[in-house]
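With one protein chain held back, the other chains of the complex are shown just where they sit.
For subunit A:
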Amino acid sequence: MATAAGDRLSDLFWRQPRVLLAVLLVPPLLWLGVVYIGSLAALLLQSFFSIDEFSGLIDYELTLKTYRELFRPANFDIILRTTLMAAAVTVASAVIAFPIAYYAARYAKGRMKAFFYLAVMLPLWSSYLVKVYAWKLILAKEGILTWAVDGIGASAILNAVLSIPVIGGNSLSVSYIGTFLVFLYVWLPFMILPVQAALERVPQNLIEASDDLGARRGQTMRYVILPMALPGFIAGSIFTFSLTLGDYIIPQIVGSSRNFIGQAVYAHQGTAGNIPLAAAFAVVPIVIMGFYLWMAKRQGAFDAL
């Protein structure tokens, strides 16, 4: 009996392929549509409300007043700081990820490849908080890094770095450099993996063809390998950029006490009780990412897909 019913169901799916598609897609679409898109819409709506300065109550009249708030110097600094940090982290992870990904894609075989995946993924298996606190200890004034730098007699270099205005500080753990290093460490795997996957898809014979046509190694890299790996860099940069834009833990634990967007959202929706401003802050990364993707598309970054 069960088989007969199974057969009938299977027959139905064969005759009406759309039914099967609907069965598969409706639950996730409901989830995405209602929970995800719905809450995004609610967020967007909130950002068009404002807060009454005397009573502290939310005024449910649609207005752009809250967005104007964002451009006040104190708030705009937060946006600028976060965007610059996200850009720096993205560029640095692309630079560091490329050689690693290139090695893994073109040279590593068998055991070395397994080791590569393990080494890249392993940090993702441990708690994010543990890693961040570990880094705080590593970067602290009494931490292992200062100790090691002293040990090799290079403390003059460290002090010189720390004395750079704005990004320096008392110690690495309370400077922008420290925040940058931790961001870079935490998000690097999200850059390495897509770049590696993209490089993996560059066929060996295209490299040979370039070689055959007279290109030097550097030219093959520039005209064939990098353009074909570009979608991987874009995918990776979407991760590193948006993850940095939205993070509110790392800058709180490691770095100068100045706020990032995530912290501003956290503070405004919590203690300050200014939900509209928190929502407006939360819209900023969405707008920046939208603009970034639009630019990437215009530059032809997805043509090789």
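Everything below uses one rule, namely that contacts are C-beta pairs under 8 Å (C-beta built on N, C-alpha and C of every residue); 3 or more make two chains touch, one makes a residue touch a chain; residues count from 1.
The working rule: contacts and distances are computed from a predicted model.
Per its UniProt entry, the chain excluded from the display bears the name "Putative spermidine/putrescine transport system ATP-binding protein", taken from "Protocatechuate 3,4-dioxygenase subunit beta", "Putative spermidine/putrescine transport system ATP-binding protein", "4Fe-4S ferredoxin-type domain-containing protein" or "Nitrite/sulfite reductase". Across A:A140, A:A197 or A:V224, the residue that sits in touch with the chain not pictured is A:V224. Of the candidate positions A:R216, A:R258 or A:K297, contact with the unshown chain belongs to A:R216. In the complete assembly, the contact with the undisplayed chain comes from A:E208, out of A:D7, A:D150 or A:E208. Think of the hidden chain as still there; on subunit A it touches residues 203, 205-206, 208-216, 219, 223-224, 227-228, 303-304.
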